[in-house]
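In what follows, a single structure is set out as structure tokens and then discussed.
For this view, one protein chain was removed and the others were kept in their places.
Our next item is subunit A:
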Amino acid sequence: MTTSRGGVATDREPTARGSGPVLSVESLRKVYNAGRADEREAIADVSFEVEAGEFVCIVGPSGAGKTTLLRCLSGLLPLTSGTALFEGAAMQRVPEQVGVVFQDYSRSLFPWLSISRNIAVPLKVRKVDRQARERRVREVLTAVGLGDVGKRYPWQLSGGMQQRVAIARALAYQPDLLFMDEPFASVDAQTRFDLEDLILRVRDEYGVTIVLVTHDIDEAVYLADRVIVLSPAPSQVKEIVAVDLAKPRSQAVTRSDERFTALRQHLLELVTAS
């Protein structure tokens, strides 16, 4: 895996990868409003590891605590107990090399900035100079299959395009690890297939490790190397299912594979049995 592209994040240690898991979660527990009357345990006990380059999907029933888990893992929310290590270190805040794509793209893009400026925000924060910034923005826009939309505004684009922009922004600073919370939940079926293939392609191209939360079991099987099944809240890991489908995957071939059907069946039983 390369460590520097386009003059961004050149200080990344090549040895950071391949030596141990990118993410390791140990007995993570999260209680909201602890000690108050409305105390609520969202996550009881979750442990797992994610290796470099892996694609892990997290599935679970609605309200299982998937969003909570992702927010804890990305450093947005403090844990109640347990540990979550990113590249071996505990997180005080969102680590430099972590990207997050939220479900609600229309709220997470800044409507007062043009598309290019939206994507350039993390680069500006990292003091990338202007030329490199422009080059980089063009690069990621192409990577997510958007050509000439840089001058337009988020609200001038369709939902699917906006989500592509959100992905492009997360990719702009080349994270090692990308968290995605139901990123394709609010787009139509065709766009969803396109975006699934897009994210697989981007994963290969950028060598980024991805942890993706989804409601959709088919999507999880199609995308993942491993699927983590959560129980209803307070959630625990019910089972971690390895997906040994051939790569590269394609919507037509993979989804008609009988192992796909078997895995899907198995996961469905896990999620629905309460």
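What we mean here is this: contacts are C-beta pairs under 8 Å (C-beta built on N, C-alpha and C of every residue); 3 or more make two chains touch, one makes a residue touch a chain; residues count from 1.
The rule we apply is simple: contacts and distances are computed from a predicted model.
Chemist: If you look up the hidden chain in UniProt, what protein name do you find among "Nitrate ABC transporter permease", "Oligopeptide transport ATP-binding protein OppD", "Assimilatory nitrite reductase (NAD(P)H) large subunit" or "Cytochrome C and quinol oxidase polypeptide I"?
Modeler: "Nitrate ABC transporter permease"
Chemist: With the missing chain put back, one of A:L73, A:V100 or A:L267 would touch it. Which one?
Modeler: A:V100
Chemist: With respect to the chain omitted from the figure, which of A:G20, A:P111 or A:P248 is a touching residue?
Modeler: A:P111
Chemist: Thinking of the whole complex, not just what is shown, which of A:A44, A:L76, A:A185 or A:L268 touches the missing chain?
Modeler: A:L76
Chemist: Considering the whole complex, not just the chains shown, which residues of subunit A touch the missing one?
Modeler: 74, 76, 93-94, 96, 98-100, 102, 104, 107-108, 110-112, 121-122, 125-126, 153, 155-156, 169
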